[in-house]
Each structure stands twice: as structure tokens, then as C-alpha cells.
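The other protein chains are all here in position, but one chain of the complex has been omitted.
Should a chain be cited, it is by its letter among A, B, C and D, assigned in written order, with residues numbered from 1 in that chain.
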Amino acid sequence: MSSTPLPTPRSQGRLARLWDSDLAFSFRSSPVTVAATLLALLLVLAAVAAPLIAPYDPFDPASLDLSDGFSRPMEPNEITGKVFWLGSDAQGRDIFSAILYGSRVSLLVGAASVLFSLVIGVGLGLVAGYVGGRTEALIMRVADVQLSFPAILVALLVFGVARGLIPPALQEQMTLLVLVVAIGLSNWAQYARTVRGSTLVEKNKVYVDAARLIGLKAWPVMLKHVLPNVAGPVLVIATINLALAVIEEATLSFLGVGMPPTQPSLGTLIRFGQQYLFSGEWWILLFPSLVLVLLALSINLFGDWLRDALNPKLR
Amino acid sequence: MSEAPFVEVRDLRRVFDVSKPWLNRVLENAPRQYLKAVDGVSFDIARGETFALVGESGSGKSTVARMVVGLLPPSDGTVAIAGVSMNDVDVAQERQRLRRRIQMIFQDPYASLNPRWRVGRIIAEPIRAFQIVEGEAAINNRVGELLTLVGLHPDDRSKFPHEFSGGQRQRIAIARALASNAEFIVCDEPTSALDVSVQAQILNLMRDLQERLGLTYLFISHNLAVVRHMATRIGVMYLGRLVEISDGKQLFSNPRHPYTRMLLDAVPDLAMTGKARDGVKGEIPNPISPPCGCTFHPRCPLVFDRCRIETPPVIDGVACHAVNEGRVAAA
Amino acid sequence: MLAYILRSLMQGIIVMLAVAFIAFSMFRFVGDPVVNMLGQEATLQDRAELTERLGLNDPVPLQFARFVADAAQGDFGISYRQGRKVSSLILERLPATVELAVLSAIFAFVTGIALGVYAAIRRDGWIANLVMALSLIGVSLPTFLIGIGLIYIFAVELRWLPSFGRGDTVALGWWTTGLLTTSGLKSLVMPVLTLGFLQLTLIMRLVRSEMLEVMRADFIRFARARGIPERRIEFRHALRNTLIPVITIAGVQLGGVVAFAIVTETVFQWPGLGALFVNAVQFVDVPVMSAYLLFVAFVFVLTSLIVDLVYIGLDPRLRTGNPAMAK
Amino acid sequence: MTVKEAVPVLSVRDLTVEFVTRRATLRALDRVSFDVARGEVLGVVGESGAGKSVTGSAIIGLIDPPGRIAGGEVLLSGARIDDLPQEAMRKVRGKRIGMIFQDPLTSLNPLYRISEQLIETIRVHTDLDAAQARARAIALLDEVGIPAPERRIDSYPHEFSGGMRQRVVIALALCAEPEFIIADEPTTALDVSVQAQIIALIKRLCKERGTSVMLVTHDMGVIAETADRVAVMYAGRIAEIGPVREVVKQPLHPYAKGLMGAIPSLEGEAKRLVQIPGTMPRLSAIPPGCAFNPRCSQAFSRCHVERPELIAVGDRKVACHLYDESNAEIAA
Partner (left out) sequence: QARPLKWAAAGDALTIDPHAQNEGPTTSLNQNIYESLTERDHAGKLLPLLASSWRVLPDDPTTWEFKLEANVKFHDGSAFSADDVVFSYERAMQPTSDFKGYLTSVEKVSKVDDLTVRIKTKGPNPLLVNNTSSIRIMSKAWAEKNNATKAQDFKNKEENFAVRNANGTGPFVLVSREADVKTVMKRNDAYWAKAKVPLEITELTLVPIKQDATRVAALLSGEVDFVQDVPVQDIARLKTQPKLRVNSGAENRTIFFGMDVASADLKGDNVEGKNPFADKKVRQALNMAINRPAIQRVVMRGESVPTGVIMPPFVNGWTKELDAAPPTDAAKAKALLAEAGYPNGFSTTLHCPNDRYVNDEGICQAAVGMFGQIGIKVNLVSQSKSIHFNLIQRNPPETEFYLVGWGVPTYDSDYIFSYMYHSRTGSQGSWNATGYKNAEVDAMIQSLSKEVDLPKRDATIAKLWTRLKDETIYLPIHNQSLSYAMGTSLDIPVDVANNPKLKMVSFKGS
């Protein structure tokens, strides 16, 4: 062979290469994204490490002292003299700890429901796109029906039905699961649609034919070849849906069908706080709301950047 | 061709159902519509030979290729490779063994490699699937060998396809095709997406490999010059039919079918001989409702009544009434 | 084209049937309708009698068929809670929700498209960037917080706008409208803003990204190369191509506005269907719940149908039924 | 070529186009100069990425950011157009310079009728009223060979076949009778048999109207048949430019030689193709000196350091140190 391979100038380590990649660059050069990501990471970390950071355990009702109720932020309680950084609520719960634990619940519900809808949606989308025909028609029709109902409505329904089916004694333990399923079920169709779309494109690319040529069956082709190539948009949707799921959980809690008051999520905290809109205990509403909005905003900012960065058509 | 042909294609047909959805058919009283992408194609390929298919876009070349390698089941007809049928259920096991001997190179070097896989993994995939060699180290070795064979560096295995140019990608695709020790390679327009200078590299490489490894090619292209350069025998396709088969050189020196002549005429003349070219008339008709009789008749300068009614059979390598009746002198 | 419309219709019917089935199952299996209707004191005989009367002993498919037939005639039974015909409850609440939803949709659509187009054309201008940043905040703010915030500012602190309800309404036949009185109009402001805001941001972002994508299309380049003025390219060539995908997605979303209204209606005590539904959920008023479900599905089907028709108007490729001309 | 030799229709002087990316400023065109005389067809060939399309876009003023014209000038009939303000340049586009793109499928707005797009363009550039513009459009369609144009004019693009669509695109480019047309690979997306028709059409129309053409293509055959002169581009520079016969038959530049040898031919013995090793460098890694030097079998020390300028060799110009008088002995 007379042709000589082109020299490869870049042979640094993997990390260095990652740092040097276009994606990393576009990340580095957007201060807003960097800030948002740091904030999101901070909030997530704080939530994960809540038991280590939080001065109190707000989920242990026995540790609450009603007398601590309604302490103002940074001021000693009139009766017990304790100081709560962000104040305390009607139950004497430390707002700061409650926010940490609450974000933990919110993020857990968010992440788990995203995962849930992701698995269902991606699976069904792949099958629909790859198999086609009636299977596809059926799956997409179901997705249409699902899409015709806004997430909140679906979640309310799932929640209502679960209430009817789960024995009352188990309900508290099951709430988290029900929330995950309710929110997860209300979002899978988006993944299914996107994945189906990308699969339809990908499966016609000849690398899929090349894989089939060596005798691979449908599932390995789907999972090994098609799936990684449809992952980009899925990742973007998942990120943005994480923010949405956190908001959705908050909305459900606000409507009174979310986490129980003894294990408040951010939404439950806001629902409590909202009662004090006029009575002067502003901190009970303000701080959880702020954290919720910051959490959603930072995740959204990151997702937004990710979408633009992964979209070859833009820029 | 004394020995039995390596590849035997008999009366291959492929029909696609392109009917409108059921509701439209009912409402508009439209019948089901079928597209005969390939209609009764037969040819043989001997071992070590390069058989080329040429024809305009939509003439069914790729469909033939996909049926030959077994990616697409034929509606009718048979493909047998080394005596094993590609579509007979009874010989499924044998066919699985046969698969490793058949590979394909595709037109678009950018789409034929999974963009998320590293080159090493791409080339190793057939090796693993067919268990050509066992053990990671051995596989690695083999990948390195293959990369060297196609003129790349073994270190290139750890890169992603997007880090390569089109020509280099096509080399990777060739390496993958060779990974399973394939003997028969179907090349569907392997260079039409490449620049001429790179095309030359790939064509030369393919010929070198053929000589060294005794490969058999089914070579598909719409570029007559390329075909002439590569092929020992050539089949010309028009609207799903093989209108002419002949030896490579003969086709160019003595085209017989009017369509072949037209194609040759349409090729711009690099040599600038100044010979006046007959403009090709018209465009390919809609393949869903092809003209009856000889499908080429609306564009044919030699058309006469019989052509409009009767489909010409392939006689002596040409499917043309005018030729068969001797109404055109061989040029 | 007729087939296209018919297919949309048929898909709509399938969707309706599927939802009807969900509604029916809910009615049938979530909570015992007989217990719900009769209350605690009922005797066994009462129950058996009612079970028979309601046809709950019949085979399930027959029950479903009856349910669908009743629903098709607008008969959803009697609300457990209010003891009134569900259909008349729905009709009574319909105007409030429709006025809210339609105004929000118009607000979201018009403002969303305008801002989206602006953000796409002045892609790097600071106003466009500001608008984009605000839109992200909009996506990150839960609707109920927006509502609460608006109430706090405009109703409590400034006292400019009423904090709840529809204000005075005028009856036009069975339709009551808040559009003809000042207090009705004032009452609409905050709920419309709240409900429309999320949709607005979504539509705006969608329009922007679609428009940016269209602006890179070959035909736009070709139009430039022909010397067509930029304004004309943006508003004639790009916008219309942008609207096609926008309308599908936005259409689906706007169809959902009716149901998105649940939260807004709760926050603003808006006497619409969403509030009716939330009350029904809390009282497990299954007939109302299932009727609402069907209603939302109906709105969705209707909007999809309209979207499909708009599509045909916008995209000539869907209009031709002449296969001979293609290729 | 007519008498008005003095003022070429188009004159490109040291045109340099750069793309600013985060890693480097890429020079897609590096001091490209050429003239196109009235009525002349200039063929532009070269590998993918050589800068053919960028040249066309730069001339018509449609380089999108992050690209920019970093130097040089473009003169249309002697007047500079590269520094015109937006609006003035817009009036040049379509009116004085027409452009035909590669893909007729995507060049037309799918949502508007052919008539609407034609009439729009005509009315933007002329004072014709709607009826007159329509008549004009029909005449144009007729001219580009669309049968029954009165009937077909109100069709939508998707109702036309690829070849027909490219004819419409040509009609659109010719609307305002421009002096100069840039045809960027006008036939690549078309069927083999249709390609020849389209090339013939462009050639005929330009001849009839005396329009000059810059014909960008990969296909040496098309150039050989159509062009009067040909420019061979490599890595953003012109390697060789001259009358088509000479360049095709006896290329001077080693790259041009390789290019001609790499093309399989219909005549003669099917021998091994001439093969230029390697590929064209990426813009980010253009070697110093002559851009072709790593692939050039005749490269010598000077090629690695000094960029060759275009040197006149007979009717031709070639950018190669081999033809510099001072290196005469090496060229031999």
C-alpha cells in the first residue's frame, strides 16, 4: 500500500482530550452554564449529604419541639432560645434541614421517575422504531393518548387510582413509589416519540445493515448499535424532565396529593408555607420556593446548554 | 467459466408494496400499488471475478445487492452462493456459516460505521461474532493487521470514525469486511461519495486486495468509467431489469442495448474528442407504473410497435427486440 | 386529502375510545359505585336492587358499550357529590374554562411566536438573550408559585386586580361570559397570564429553535442568493416553514391548556372545569372525574383535528392526491 | 471571447476567507485570484473542501459567520462589490449575479408554488406588474425546457421531478438576466442521464445571453466538455488555471497531474489508476510552504518553506516552484 496514514497529532490522555473536546469547550465558554451546573451540583450534593449536613432531622417527628415553632431566621426562638438559620415552621421544624431533606425527596422522586419513564419510553420507542408495522402503530397510538393528557392530570389520576387500590395502612410507605410511577407514567411518551424518530433514522443507516450482515439479531442490534446513537436527545430530554419532574412533584404536593407532611418534599414545604403568605412568616414559603426554583432553573440551564451543544444543526 | 459459478442469481424479483394506506385506497378507489424494484434478474459470478452492475438511480442495483447478501428477502427467485441458497429455510445453519464469507461495503462511508464505536471495536465485531480468533490479544492483533492491510495505522483503532476522512473511513469499512475472512464482497457504490483522488486510492486498494486474497466482487456503480476500470463483466440495469450483460471491454467497445449506448453517450468526454453527443431524452419513468412492453421504449430511439407491447427476453446477453431482430447493426 | 382528514377523525375516535375505557374502568373499579351512591345505611336489598338497576351485573363489554353510548349522548350520570347531572355541571363550568383557556392560548401563541421570531432574528442581541433567559426562568417556575406571586403583588399589595373568581359575568343564553364586564376582564388578567406563561415560554423557545433551523435551510440560502429582501425571507419564507412543526407541538400543548388549567383554577378559585375536577378528585366523585377525562380527551382530539386542517392549509405537500405527479 | 477583453465580468483579487473557530482561524481561501471574461465559462475543480463553494459564496457575499472575507477584492464589471453595504449587495444578488445550488430538492421553498417563487424574484428585481411578471415567468420556464409551462407554473416543487426542479432553479437564477452565474455542482444530485441535459441547458442559455459562468464541480468530464477555462483548487488556493484543453491534457501542477490520472477513463486500457497518496490536509493543519508538498512526489526543500505564487506558463498560470525559472533544472 503506497498510501501513508495521516499522522495523529493528538495523543494526550483521555481526560485531557475530554477537556479539549468541543463539548467541554462550549461548556467552559459559557459562564452561565458553568455557574448553573455548579449550583445544580451543589444542591444535589447538599441533598444527598443531607443527613451529614443538616443540623436536625426533620423527618423524625419525635425530635421536633412544638415550642420551637415559627422561629424567625437567625433570631433566637422566643421560648426555647434556639436559633434556626432559615427559621422554623409551625411544627418547630428547622427550615434549613427541611429544605435539605426536602430536596432529597424531590430529587429522588424526580430522578426515579425520570428513570422510570426513560426505561419505558426508550424501550417502547426502540421497539416501535425498529419493528415498525402494527407494533409501532399501537405503541405510538398509546403514546398519543398519553400525550393528550397533561402530566399533572395523569399524575392526579394515577395517584387517585393508587389511593383506591393500595390499602390505607400501606399508603404512607407507598407514596414515594406512587409519585414516581405517577410522574414517570406521565412522561414516557416523549421519550418514546423521540427515540422512535431517531431509531427510524438510525435503523436505515447502513451501519445497522453491517451489523445485521454478521448475523446479529434484532435486540443486540437495537441495544448495541441503535441505542447509543439515540442517546443524545434522550439525555437532553431526561435532563429537562428532571427539572420538570421536580416541579411536577411540587405541584402534586401543592394540590395535596404529594409526600406526607411528616416527610415533606420541597412541594409539601411550599404548600405549608403558602398558608403563611399573609401572616408574616414569610420564611416558611420563601426559602423552599427559592430552592425549588433555583434547582429547576439550574438543571434547566444545564439541559438547555446540553441540547444546543448536542444539536449539530445549531451553531 | 468452466467451473460452477460462485454466485448464482436466478430470476430474482423484488416487489415493494407502496400502496397508499387502506383508507385512501377505499376512498379513492385506488388499487394496491406495487413497485417492482427488481424484476427477473439472473446472473452468475465466477470465483475471483468482479461483476459490475450499472444503471441510473432507482434501477434496482442496491436492491439486488441487498438480496444477494441476504439483507432483504427476495419476492421470488433464488440466490445461491457456493451452492448454498441464501433464502432457503432448510439450509439456515449452513447459511450462518456462509455469512462470514460474504460481506458488504456501502456507499456512504459516513453512515456505514457506528459513530459511537471506536474503530477497533467496529472491526472486531465480525471477528467476535464469527469467532474467527479467540482471546482479546489475538483479536487485537488481527485488528491491527487488518488496519495495516488497508493502509491505516494499527493505532488508529482507538479513534472514533469521525476522526477520519471519507477515504479512510471507507478503508475501515473494507477492513471490517475483510475481518471475517470474507471471500465475496458486495460493494454498493463504494466510491461515489469520495473525491476522485481518494476514489483512485480505494479502487486501487480493492484491486490489490482482490489479487492478494482472491476476492470475488459484486461491484455496483452508476459511474461507467469506474465500472470499466474495475469489472470483468458488467450488467446494465434499467427499471429493475437487466437489459444487457457482457464482458467488460465489449460493453464499451460494442454496446448493444440502446440504453447502454445512451448511458455511454451521457458520459462527458474527458478526452475531448469533440464527438457530438446525442442528448439523452427524458427522465426515468415512475417505477410504480413503468411503461408496458419494454420499459425503455418511451426514451428509445429505436422504438417500434412491438416494444410497446412485448417485454423483450434476454437473449445472448441483451434484452432488446431491435437487437434481437438484428435491426441494429452492432456498432 | 379527504382520506387524511378521515384518518385524523378515526385516530380521534380511537383516542376517545381508549380514554372512555379508562374512564369506564375508573367508574367501575375505583371504589364501588353502589356504595358511593347509597351511602352507609343502605340495606343489602337496596344494594342488590341498585346493582341490578345500574346494570352492573351485565358482562363488562356490554357495560362499556352502554357507557360509551351514554357518554356519546352527553349522559355521564349524576354527580355523587352534587346530585346533579354531570353534563349540566360541565356545561355550567365550560364557559369559564373555555374563556380562560382560549385567551391564554391566544396570549401564549401570539406572544410566543412574536418573541420567538424576534429571538431568532436578533439571535445575539441583548434583548433576545434577556428574553431567552426569562423564558428559562419561566420554565423553572411552578405555575402555582407564579399564581401566588401574582396574587400577592397585584391583589394584596397593589390591590389592582381581584384575587379570585371570574368577577361579574353576563349570560348569553346558557353561556356566561366575563368578557363584557370590567370586573370580568380584570379577573381574567392574572389567571390568563399564569396559565399562558408556561405555554408562552415553550412556544417561544420552540419557534426560536425551529426558525434558526429553517434559516439554515438551502432554500433560504437560495432565496438570499436571488436577492430577496431579508425581511421577506424571514417573514414569508422562514416563518411559514417554522410554523409547521410549531403548530403540531403547540397544538398538542394548547389542547392541553384546558387541563393545565387545573392548577391555575385552583390557585385563583376559577370556577371552571379544572376546579370541578380537583374537587371531584378530593371527593372521589367518579362520574365527574370520568366525564372530565373524556372532556379533556375530546378537546385534545378536536385540537388535533384543527391542527391537521391547518396543516393542510399550510403544507401543499399534504394536499396533492395525485401520485402521477410525484417523482 | 469578444473584444471587451479589457474589463472582465468578474475579477477576483487575492480573495481570502477565514473561519474563526475557537482553536484557530481557518483560512478556507488563501489569496485566490482569477478573472472571468464576458461569455466565458470558468470551471472550478478540486477535492471536497478545497474551497470551491466558499469561493462562490464569497463572490455573492453570502459567507455566514463565523466566516468572513479577510482580504482581497471582488470586482463585477470593474466595480468592487465585496465592500457593498448589505442592501446594495442584495440588489446585486439575483439581479447581476445568479446562483444555482447543488440540490434542487432543497433549493425551493416547499410551501410556495413555482409561480409564486418566480414572480416574487422577478418583481423584486424589475418593475413589472404581477401579470407581466407571470408572463415572464412562463416564458422563462419555457426557455428552460419545461413542457406546458402555463399549466405547470402553478405546481408546487414536490410535484416536479429532480431534473425539472433543477430547471426551475435555473429559471429562478436567470430571472433578472444576470451577467454572471455561479453554478455550484448543479448536477451532482441528478441522475446520470439528466446531468448531461442540465449541463447542456446551462451552456446553451449562457451562450444565448452572453452570460458568464463559474461552474463548480467535481466532475472533470463536465468541465472538459463545458468550460472554456478551468481552475484547479487545492486547500483553498488555486493550483493551476488555464484553458481547459491544456489543463486536462497536459496538467502542469503535480496535483493536477495526479487528479487527471486518478480519473478512470472510458477509453484506453484499464490500467492502474494514478494515486495521490494521503488526503487533502485539514484547514487547521495546512503545511507551510506549498500546501501540496506532503503528497507531492516531486517536492523539494523550497516547497516546504515557501508558498508558490501563480506563475504564468503560456496561457496558464500555475502555483508550483517547479515552474519557477530559478528551479528549471529540477523541473526537468
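The rule is simple: a contact is a pair of C-beta atoms (placed from the backbone, for glycine too) under 8 Å apart; a residue touches a chain by one contact, two chains touch by 3 or more.
The shown structure was predicted, so the numbers you read here are calculated from the model rather than taken from an experiment.
Chemist: So which of the visible chains would the left-out chain be touching?
Modeler: By the stated touch criterion, the chain not on view contacts A, C.
Chemist: Specify the residue from the set A:132, A:197, A:228 or A:261 that touches the hidden chain.
Modeler: Answering carefully, the residue with contact to the hidden chain is A:261.
Chemist: Check each of C:9, C:98 or C:284 against the chain that is not shown and name the one that touches it.
Modeler: C:284
Chemist: Touch as defined at the start, partner being the missing chain; which of C:68, C:155, C:217 or C:310 qualifies?
Modeler: The missing chain is touched by C:155.
Chemist: Even though one chain is hidden, which residues of chain A still touch it in the full complex?
Modeler: Chain A touches the missing chain through residues 60-67, 69-70, 90-92, 163, 167-169, 171-173, 256, 260-262, 274-281.
Chemist: Write the list of chain C residues that the hidden chain touches.
Modeler: Within chain C, the residues that touch the unshown chain are 37-38, 40-42, 46, 49-50, 53, 77-78, 80-85, 88-89, 92, 148, 151-152, 155-156, 159, 162-166, 266-269, 271, 275-276, 279, 282-284.
The definition used in the following text is that only the chains that are shown with their structure count from here on.
Chemist: Which neighbours does chain B have in common with chain C?
Modeler: Per touch definition, common to chain B and chain C: A, D.
Chemist: So the centre of each chain is just the mean of its C-alpha atoms; given that, what is the distance between chain A and chain D in Å?
Modeler: Distance between chain centres, rounded to whole Å: 52 Å.
Chemist: What whole-Å value do you get for the distance between chain B and chain D if each is reduced to the mean of its CA atoms?
Modeler: Taking the average C-alpha coordinate of chain B and of chain D, the gap between them is 32 Å.
Chemist: Return the residues of chain C touching two or more other chains; collapse runs of consecutive numbers into ranges.
Modeler: 326-327
Chemist: By the touch rule stated above, which residues of chain D touch at least two different other chains?
Modeler: 161, 275, 277, 279
Chemist: For chain C, which residues count as touching chain B in their complex?
Modeler: 2-3, 6-7, 10, 321, 323-324, 326-327
Chemist: List the residues on chain B that touch chain A in their complex, please.
Modeler: Contact set of chain B toward chain A: 66, 69-71, 96, 99-100, 102-104, 106-108, 111-117, 125-126, 129-130, 149-153, 155-156, 159, 165, 168, 173, 176, 180, 201, 205, 208.
Chemist: What part of chain A is in contact with chain C in the complex they form?
Modeler: Chain A reaches chain C through residues 141-142, 144-145, 147-150, 152-153, 156-157, 160-161, 164-165, 243, 247, 250-251, 254-257, 267, 270, 274, 277-278, 289, 292-293, 296-297, 300-301, 304, 313-314.
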